[in-house]
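Every protein chain except one is present and positioned as in the full complex.
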């Protein structure tokens, strides 16, 4: 359970306090607002604030004076046109802010996306909680032999058990030593008055990378979609993909027309190089093209056949 | 008057449509929302949307679960601390979106601030309105002789009249030729069916730089303050400064505690170089320091004496 | 001719001054360095500086200690892999700096690409040259009737002549009035000592949008390719496309392997939506798919058939 009772109460209090606004309101996302969507064993994603909705994208594209009076189908058509033709600036006019709790090694992948605003819980100022990510048995995979960065077969039996033991035991032990080095109780007083306690900014280095951290993360819709395209993808590491999937769900509640267009023209889309396209044209013309003589490398040929749903 | 009746009605309709939200609401800014604040002779600034308030800055700095229950004075103290010590990320957690109508030469200065999202009215797709900025007599200044980019004495009499005539006449004539080249009426039909009309993307090149354009411009509070520090400054060109001043007024309505801190620690602040600081220390110790021997150039010495309110 | 004799001599002097360096050198680009590639009637693009080469992309992807000893074919394969799979960070490790002279309306399109560094010649400080872009007859096109932002048929005979006359005459007249308002000779002294002269920051507003400006523009290879994909595209406006084409030529001289991959996987590539892909698969399986029942809009169907080189 990722939240304490006190935290749950703070969230419920925030959810209960409604106000009036002239701004665009996205009812689907209001329903989810502040709620923690659980991710992994102790993590979560929750939407803290948002700006804009589907109509705001249309409004910005038209630089209009009011909310516009066009039919919903016309707005949807414009949104799909903008997405298909890579017009990014109208999507930048919507903004969303998340509070995320996540393991440090996931945070390190995530932060590579630079076009976002971040406030992370500081381990220089504060003491991290005693929580670490331990994978479930269904995630405990061997190194893939075909894909240099992917996962292969699941570990079984004794090896799996031993791995879980090591992860749990090392995280616990290093955390206990972190706490010993700090020598502080919850009120900030020394546990052992005979010792000084190590500075927080130093003691944290003893923690393992599966320790949980948390941050506020804010981005615009264009960059959110870019993040989701890379991280909700089957090739992304499972531990970040589950965060992206929870966020995709919030996007659907927030901007349904934009998210539909994103699914069609980005997530489910494929890019064919000029060489691949010319092969597709030849195949459609009835030619029996082979890899040899195609101009594609074996790897590209295999990727193309997979895309087309044919045997390589 | 910068707005047509139809535009006024669209704005009023948007203002009348209130909804309920769980998000933070800034009452001061709600009162201004969508309204056009007039700037220059035909321009305006209006707030289209916003995200966050003073408390959101505090909440992000603390990575907290709820809205927090601290006293207002404690929040104000934290905001001032963050501003004073250049902590920028909490201020990035608030976002604001403007609709601005402005002369093209002002837009070209403005766009140098890259950390913002922009959707400009497109003169490739659409036809620009017949509106240009003509300075008032109080703005018609000569080139400053002391400051390479500033303004000096006001032009007088015949020269002033001639300048205004030229500006008005050239803008009118080039716009008329633009319209003739386009050869389109409001419905998009040829005015003169015997001619084709030039492509919009070409015809626009005949317009002068005081023609008005408009855009949606969205940025976060940190970058808004950075913009305001440079553009609401007395050294900024008058024609962009009046936009910055209108925006400063919206910031005050939106995030009063942040704006107060910004005024104290940025707008009204001065930076002393290490050399300047050592002179201030010597002066405080009673020494009669002169420019010669101060280690400062004449220019820096003059700047310092001005800062300290003393005769150079 | 875009350059004065004095400028040509400055450029030749810079080209003549060679030095020794331990940095990677791109011989193809050294040959072009500082030279003005002419664009439009008075514009140019010239490379002022660069950092990195094809091998630097590989080196960054591998985070290696030296220049690496792999075969050229292996490096080329890695570069193609990185491009195909949208790994952008290794391409960000190369940087290029241009000096560009261009009409203001082109500069306004260009500046929308925000991930670059820009220093523009300042019309607040300095006086712009008496040079404006006048399209050649082959560029004088009517508004396209099928494409809202494109060009259609060429203007002919009298209308074409009249348009050129207007463009030339308005630019000349507004520039002459700009000069009159400034009232400065080359040495900065008043032409007419009986008048003050208008401040430069004001007088510039009388210029038309085809007046030439110039800037230093610096970006990394990833963002250069992004710019070129949008601006060297047939849908881009001719007047910016010719700049992009000149820059593409400099990229080829600089990083030939990266540019080859860019041509194959970006410029010549097409993106198929999930709906489009499923139609291609059905067609390859021998089905005679029609627009009706395809799930695609008429517009998307037409785009797909064009991509596949088939009649819609």
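Chains: A, B and C, in written order; residue numbering restarts at 1 for each.
Keep in mind that, in the parts below, a residue touches a chain if its C-beta (ideal position, glycine included) is under 8 Å from a C-beta of that chain, and two chains touch if they have at least 3 such contacts.
Worth saying up front: this structure is predicted, and the values here are computed from it rather than measured.
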Inset, instruction - Could you tell me which of A:7, A:206 or A:249 touches the chain that is not displayed? - result: A:206
Inset, instruction - Using the touch definition up top, pick the residue from B:6, B:161 or B:270 that touches the left-out chain. - result: B:270
Inset, instruction - Decide which residue listed in C:41, C:92, C:176 or C:252 touches the omitted chain of the complex. - result: C:92
Legend entry - Positions on subunit B contacted by the hidden chain, ascending: 77, 81, 84, 86, 89, 112, 230, 263-265, 267-275, 277, 280-281, 283-284, 297, 300, 307-310
Legend entry - Residues in subunit A touching the chain absent from view: 103-105, 107-108, 111-112, 114-115, 118, 120, 122, 124-125, 133, 135, 139-144, 148-153, 155, 159, 163, 166-167, 170-171, 173-174, 177, 180-182, 184, 195-202, 204-210, 237
Inset, instruction - Could you please point out the subunit C residues that touch the chain left off the display? - result: 3, 7, 10-11, 13-15, 17-25, 30, 33-34, 48-52, 56, 59-61, 63-67, 89-90, 92-93, 95, 97, 99, 117-121, 214-216, 218, 220
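In the analysis below, only the chains that are shown with their structure count from here on.
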Inset, instruction - Could you work out the angle of the rotation that brings the CA atoms of subunit A onto the matching CA atoms of subunit C, rounded to the nearest 5 degrees? - result: 180
Inset, instruction - Would you please write down the residue numbers of subunit C that are in contact with two or more other chains? - result: 112
